[in-house]
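Excluded from the complex is one protein chain; the other protein chains are retained at their positions.
Our next item is chain A:
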Amino acid sequence: MEEATISILAFTKHQPNPPPPQLGIVLLTCGKLTNKKILEELELNKKLLKQGGVPPLSTAPLAAVPGGSLPNLLRDLECCLEEVETFGTRAKIRLEQYPTPAHLAACVLHTIETSFGDISGRLVADLGCGCGNLTVGASLLGAASVVGFDIDPDALQVFESNRHNDFDGLRCPDDVEAVLCDVTSSVISSRWHGVFDTVIMNPPFGTKKKGIDLEFVKVGLQLAPVVYSLHKTSTRNHIVKKFEGRCQVLAQLRFNIDHSYKFHTRDSVDISVDLIKFCKK
């Protein structure tokens, strides 16, 4: 994994749905931005936000912020998630398996917790959990219990070894577990609809199987009142239109994809993804 995997690029605004004031916390949790260049870019982005435009993608990676001044919690979380084993060479393209990079997973989870309080003490579901990066991360942030759901038995085998990792004695995420199933089939009893507090997910983006990303969102909203999900920025307009009034783009992030598949011609490529919060009506 390259060192500078992602950066919090910008905080975006969808006009009919302005972001809540807590969003500022996202910035704070990602380290004291002492780097002048980054500060200037943020200023620029803020101005653009006021004008109603979507800010440009930043090019300065977060890992380049000098001084290593990330708050301990976020830094510890990221360090632990670096240890989470992933698909390796066994990733399956038909399932669009791309591991959530540690830095991105840590930022996303930390934001959900510090801005919205939706992890600690909560019952959390991770749909399409794969090897369990987000599942383990949520557990490390104090979730009461986390259940991961995935269709791939190989990924869940790695998940099992991750859940028994003690992360250098910090904590063994024993309060997580996995179910092997098709997320879009009805394996959850209808009386359990709305019982989960929070759904987190890095779903398939729908590149290989059209519409699967939003099917995951719908299942998520059956299980919990709030769903935090990663989506390709290029699909933002479509999603915002489809879930008008029920979704909010919280942040635009850079998702670094290592050379995972044979058809990738470059060693590593960045794609732009949105962290979107979906709510029931």
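Observations
Definition applied: a residue touches a chain if its C-beta (ideal position, glycine included) is under 8 Å from a C-beta of that chain, and two chains touch if they have at least 3 such contacts; residues count from 1.
Throughout what follows, contacts and distances are computed from a predicted model.
The complex appears with one chain absent; UniProt names that chain "Multifunctional methyltransferase subunit TRM112-like protein" among the candidates "Multifunctional methyltransferase subunit TRM112-like protein", "Protein Abitram", "GPI transamidase component GPI16" or "Mitochondrial distribution and morphology protein 34".
Only one residue from A:Cys79, A:Ala144 or A:Ile271 touches the chain missing from this view: A:Ala144. The chain omitted from view is touched by exactly one of A:Glu83, A:Asp166 or A:Asp182, namely A:Asp182. Mapped onto chain A, contacts with the missing chain fall at residues 121-123, 144-145, 147, 151, 153, 156-157, 160, 174-175, 177-182, 185-192, 195.
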